[in-house]
Structure formats: C-alpha cells, structure tokens
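Input: one structure, supplied below.
Apart from one protein chain that is not included, each protein chain of the complex appears where it belongs.
So, subunit A:
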Amino acid sequence: MSTDVQKTTAKAIPSTRRVTISDSAHMPHDYSTTPGGTLFSTTPGGTRIIYDRKFLLECRSSPVTKTPPKGLPVIPGVTSPPSGDPTEKTQNGELLNNNNIPAPEGSNTGDDSQFEMDI
C-alpha cells in the first residue's frame, strides 16, 4: 500500500485517491454498492469483500462446517483429541473443541458474553 496519499492518523476512508490503472483487470467489478452495502470502492487496494462478525458467526451453522476438512492433519490435542482421551471423537462430524462456548445459534447475536472494553 502506498502512503503518499495522506499522513493522517485514524481517518475513515480516504475521499480522494489516485490509482494508476495499467490493466483493465485492475478495475473493480462494482463501484457503487457502498450505501447500505458492504463494498467500498475507495478502500485502498480497491473493492473489498467485507463481513462483520455477526454475519461470519451466522455462517458457522452451515452444514459443510460439521465435518472435518479433507486432509486435516492429525495433531493430538490440536486437531484431534489428546492421545489416550477416549471421550471425544472427530468422526461423524462431531465438534471437539466447542465445549466451552455457546451453541452457534446462541452466539449469533455476538455480544452476549463479551467482556467490557475501555478505550
């Protein structure tokens, strides 16, 4: 990312930015979905795919997440139960690591168990 635009500190999105386009492939596909949408045409680097926390958490309940990815390496205590621990299984799509957080539906609203923050 170039820094020649502005030397501001924590400003929002730069309102003016010159970007040299040398190839049509550098053009974003969509310039104008910002109002009410999630794409910002003036983000440094061009259009971005932006998701907020709440939306990402909602995707957690997708069926595809229930089974381990193919080729997930077996690392005892990390991607599989610690060796010798017979209580948990990774087979049959059972989740092994979510024992201390609420079910995905419960955590969708996000801030339920957030601790407080002081800026």
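What we mean here is this: a residue touches a chain if its C-beta (ideal position, glycine included) is under 8 Å from a C-beta of that chain, and two chains touch if they have at least 3 such contacts; residues count from 1.
To be clear about the criterion, contacts and distances are computed from a predicted model.
**Student:** Assuming one chain is omitted from the figure, identify its UniProt name from "DNA-directed RNA polymerase III subunit RPC8", "mannose-1-phosphate guanylyltransferase", "Eukaryotic translation initiation factor 4E type 2" or "Trm112p-domain-containing protein".
**Tutor:** "Eukaryotic translation initiation factor 4E type 2"
**Student:** For the chain that got dropped from the picture, name the residues of subunit A it touches.
**Tutor:** 1, 3, 6-11, 13, 26, 40, 43-45, 48-53, 55-57, 59-60, 62, 64-73, 75, 77-79, 90, 95-98, 100-101, 111, 113-119
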